[in-house]
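The complex appears here without one of its protein chains, the remainder shown in place.
Moving on to chain A:
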Amino acid sequence: MTGTQDDGSRTGARTEEPRTTGSDDEALLPELVAHLREHRTKLRQQWVSRIREENLLQAMTSQEMAAETTSVYDNYVEVLETGSVAALQQYARDLSERIIPRGVETHEVVGIVLLLRDVLARSLFEKYQRDFGMLNRVLDAYEPAANRIANTVAVSFVDERERVIRQQQDSIRELSTPVLPVRERLLILPIIGVLDSERARQLTVQLLGGIRTHRAKVVVIDITGVPGMDETVANHLVQTVDASRLMGASVIITGLSPDIAQTLVTIGVDLSKMATIGDLQGGLEEAERMLGYAPSRPEGAPAP
């Protein structure tokens, strides 16, 4: 995290013209900060109107916009003053947490920070335009700090978004492979959606664990809702079936779509050891027969 920001600031500094003077510049930042504090209201309003012009952050009401822009502005100036991005980082993360669920995009966040950078740079131009040497030095002091801020905010936002994505992936993964005991010693695993290798691995873990916990003898895996399957996943499924057998459970696969059936035969997966039955209903009937339950369908009724 810190490493990234340091890199950013170094990159920012490297793109600068070589500095002509040393110690004088150190005194410039406080002066700059004082200027920005003094014109806070005016500059902030300019910034907000720029944001409006660019149609950014439309998810926010004007009150929220006022509150957030004030905080960002103050944080921004504080970073210029102290040179420490820690507080800004924290704020940016909180802000991201608040606005990500409302659909604010990366370009908007980066956009508003860059706008603020430009608004402030413009005001510095105005202030120092009569003294070109001074303006140069002020910008030398301002630009690296400003770049560093933009970098920090963007990285915090992206980090936060990735965290949200990871969290969602985890919950999807947990939900994706339910193991349902329907009768004593009979489990059903309905699988819906694309079965990639990560999910197939998850399926194996859940299934074998489920066999142990529920002391299952028969497992019905229903893949009616799986649109397609590649060779790796198909082989994984065959291995899972074999492993279940080692644990004393028989597996019945139901609901192979025509597409999947075609794929499996074409790629030559060895399916001889897999028990497959057309649909879930047939699979359950077969499972009940194996477990010695009376058939749930009256004799003479048409087979599926």
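Following the convention adopted for this analysis, contacts are C-beta pairs under 8 Å (C-beta built on N, C-alpha and C of every residue); 3 or more make two chains touch, one makes a residue touch a chain; residues count from 1.
One rule holds for everything that comes next: contacts and distances are computed from a predicted model.
Q: Among "Carbon-monoxide dehydrogenase small subunit", "ABC transporter", "RsbT antagonist protein RsbS" or "Cytochrome c oxidase subunit II", find the name that the UniProt record gives to the complex chain excluded from display.
A: Per the UniProt record, that chain is "RsbT antagonist protein RsbS".
Q: Out of A:R52, A:R102, A:R245 or A:R289, point to the residue that touches the absent chain in the complete complex.
A: Only one listed residue reaches the unshown chain, and that is A:R245.
Q: Taking the full complex into account, find the residue in A:R37, A:H107 or A:R215 that is in contact with the omitted chain.
A: With A:R37, A:H107 or A:R215 as choices, the missing chain is touched by A:R215.
Q: Need a quick check: the contact residues on chain A for the chain that isn't drawn.
A: 204-205, 208-209, 211-212, 215-217, 239-240, 242-249
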